[in-house]
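Here the complex is missing one protein chain, while the rest keep their positions.
Let's look at chain A:
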Amino acid sequence: MENSIYLDEARDPLAIAEGWMKDGKDVAIATVVETWGSAPRPVGSHLVIDAEGNFHGSVSGGCVEGAVVTEAVDVIDSGKAKMLEFGVADETAWQVGLSCGGRIKVYVERLG
């Protein structure tokens, strides 16, 4: 599907976020803004989250999505964007770290 020439409406995180917005849901958008070492998802990748914790897309190989979703629900409440960092050198790595040994920075913001 990586090579699809048209937008895959059913799976594209930003298309899904737009749909949620039209349905009147509160939405947060998480974006990988920096990577070091072997990171599973490239810079620019998105995870979109609604206020109930439903999500689509990915910012890692599934290693840190849980933590990002939790933070995103906070961001939806407060409206204040957050910069999250995950990696082997990080304390949180022991809980939700990247097994691949890479490090990533994820920007989480509310839609609207």
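Operating definition for what follows: a residue touches a chain if its C-beta (ideal position, glycine included) is under 8 Å from a C-beta of that chain, and two chains touch if they have at least 3 such contacts; residues count from 1.
Operating definition for what follows: contacts and distances are computed from a predicted model.
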Quick one: find the hidden chain's UniProt protein name among "Twin-arginine translocation pathway signal", "Phosphate transport system ATP-binding protein", "ABC transporter permease" or "XdhC/CoxF family protein". "XdhC/CoxF family protein"
Tell me which of A:Glu34, A:Glu52 or A:Asp77 is the one touching the absent chain. A:Glu34
Identified contact with the non-displayed chain, of A:Met21, A:Ala51 or A:Ala67: A:Met21
Could you please point out the chain A residues that touch the chain left off the display? 3-7, 14-15, 17-18, 21, 29, 31, 33-34, 42-44, 81, 83, 107, 109-112
